[in-house]
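If you scroll down you'll find the structure; I have some questions about it.
FYI, not all chains are in this one, though none of them got moved.
Note that the chains take the letters A, B and C in the order they are written out, and that residue 1 is the start of every chain.
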Amino acid sequence: SAADSDDTATAGADTSLSAVTDAGVLTVGTEGTYRPFTFHEGGSGALTGYDVEIIEAVAAELGVKVKFEETQWDGIFAGLEAGRFDVIANQVTTTPERVAKYDFSTPYTFSTGVIVVKSDNTSITSFDSLSGKTTAQSLTSNWNTLATESGANVQAVEGWAQSVALVEQGRVDATVNDNLTFLDYQKQTGATGLKVAANTDEKSATSFAFVKGSTALTDAVDGALEKLAAAGTLTSISEKYFGSDVSQ
Amino acid sequence: MNQSAWDLFWTSLGPIVQGAILGTIPLALASFAIGITLAIGLALMRLSRRGWVSSIARVYISIVRGTPLLVQLFVIFYGLPSLGIVIDPWPSAVVAFSLNVGGYAAEVIRAAILSVPKGQWEAAYMIGMSHRRALTRIILPQAARVSVPPLSNTFISLVKDTSLASVILVTELFREAQQVAAFSTEFMLLYLEAALVYWVICLALSSVQSILEKRLDRYVAH
Amino acid sequence: MSPTEPIEPTGPPDPDAAPAADALLRVRGLQKSFGANQVLQSIDLTVSRGHVLALIGPSGSGKTTILRCLNGLELADGGTIELADELSVDFTTAPGKKQLAALRDRSAMVFQHYNLFPHKTVLENVLEGPVMVQRRPKDEVTAEALALLDRVGLSSKRDSYPFELSGGQQQRVGIVRALALRPKLLLFDEPTSSLDPELVGDVLRLIKELALEGWSMVIVTHELEFAREVATTVAFVDGGRIVEHGDPKQVLRHPKEERTRQFLHRLLFPF
């Protein structure tokens, strides 16, 4: 795989797009357990979510069918590298390390990070005040990095549900996550015991990830995203899930 | 449990049981059957007088038992493609679990073969049997009875271990529960529900084990 | 099963017709070591057709090892075994599997602990060798096996499993299993020493009948009375050698060697 990700070695033979168009199928890696971005309707129904719908729209724009492969986060990059799928649609945040190893589309989600605490918590008011506090984070998310950089003592958990459970049980002080995730959770459960203690100043961006050297495919997806944005499709998908436009 | 929890329990029971029937159970059965065949071969290699044959089997068994199953699944599904070997999720899972069962069951079968009294080999040779025929007609049938309890343990572990197959894209019982949990955030309830289904499967296996033991007992020395 | 009956397997020759010199088994200088432990020093034996050789001797002296070498269950290190003018195995040059198999085909062993196959019925135990190994017609062998079982009083047990039988019954099945192989030579390794005392008689009587019918046998036994009455020759084994051999009455009543005398004394006057 080291050779595959070597730009120069594959530059002359970028078949990333033709492989997809020839097969007529875009294979997408996603978790299927990350609400509201990629999840199953009603828990056991069809796969849906913000990321899922956007990549479906992109595939339609490219004139190919879409096929989802659901896997856990552990396997998602390994699967991309092993050629198990063409693209990851799973709220992948771009970081310098990742950019060095993978190709990324233009961003399709912009959101702020929030610190979620118990309603009666007054000691955490900003990211600076996280220092020395304990937070629960999913290991693999960029929010983990943010919490760590803020000086929090991070406890790694499997996902959002466990993070929230630990905050509610008072076993950690806070969790840092996507604003969108928290809003969805509140809407769904009507949870009243939690509040947002602070927002990040900057928005973070997420993109689709491709194996290095997939310039043609990345370009094609970028083109599709541009058209979808222009046609208002991205906005309407975003409003369906979040009531506002997070796609730009 | 309140009403909505009950509702969630009942609506999710369908998909979870379906995951068991379409994923967990066939995966476990296929892997067990192949794994046992492999295990018999490995056990015979371990018992071989040729040192290097025995060593190969020993190293294999040691690696399979000494490393996490999750890593083995990873290597087969995500690692082999870099050597040009691409296997689909289901076959990958069957391969990984079979190799694993092979490693664990080999030692069980080896011990069972060794537990058959030496006099049985001698009587078989005495009536003119070759080593191979003595093994298949005289020794293995007797070893079978001794192996049933430990092999059912291997099988029960296998059933639970198949939950790892979801990392290589196979949908089974536990994956279904995780999906509902991700949707509802009621992970505690859903995991308990999955546990209940696993338990029912294991109880069923235990009864099969008792029946098998009784049947084999009927004609084996006491 | 007298020599004239149809089920008689190899039709042992009429003892009278067989001159003493008509040797069936001839063993010369047989040696066997387990690691550094030389268990058989140099064993010489001759068994004529229709004769019975009884081996006696202390525990660990090598009696079982001799039988196992004769049956090809153990590979001797040196010496020769000649059987029935048709087979001669020289152990100084390691013989091939084929020769060991040939040795095994011509002899059959009855074990101290019976070693019946516990997962097979009585009849299946008897048929296994003739049908599965010797590939003889199943109907013919079954008829023969049933006649043999009938003769030892066990035809009603044909479908029983070994664990349903007493020790004496199991050992009689063991003998039938050996006979059904139609061996030239029968080997018995302490056939009654695992049996309850009251069950010993049934088995000894059966072996005696077979001897009278003219079967050639080697028997390891501690039943001195039995050896005296049934054996043609008694050999006393000690420390991997045949210390003394000869007519049973002579060896058992008036042994020449001091070691034989001591051994017999311990057995006959234990307290």
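The definition used in the following text is that a residue touches a chain if its C-beta (ideal position, glycine included) is under 8 Å from a C-beta of that chain, and two chains touch if they have at least 3 such contacts.
Predicted model only: the values in this text are computed from it and were never measured.
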| item | value |
| --- | --- |
| Formula of the whole complex, where the shown chains each stand for all their copies | A x1, B x2, C x2 |
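Operating definition for what follows: only the chains that are shown with their structure count from here on.
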| item | value |
| --- | --- |
| Chain-level touch network, classified as line, ring, star, complete or other | line |
| Farthest-lying chain, centroid of Cα atoms versus that of chain C | A |
| Closest chain to global C-alpha mean, per-chain Cα centroids | B |
| CA centroid of chain B to CA centroid of chain C, Å | 46 |
| Averaged-CA centre spacing for the pair chain C and chain A, given as whole angstrom | 82 |
| Centre-of-Cα separation between chain B and chain A, whole angstrom | 36 |
| Multi-chain contact residues (two or more partners), chain B | none |
| Touching residues (chain side chain B, partner chain C) in the complex | 117, 119-120, 122-129, 133, 137-138, 141-142, 218-222 |
| Contact set on chain C toward chain B in their complex | 68, 71-73, 101, 104-105, 108-109, 111, 113, 115-121, 128-129, 132-134, 161-163, 177-178, 181 |
| Residues on chain B engaged by chain A in the complex (per definition of touch) | 8, 11-12, 14-15, 74, 77-79, 81-82, 86, 166-169, 171, 175-176, 178-185, 187-188 |
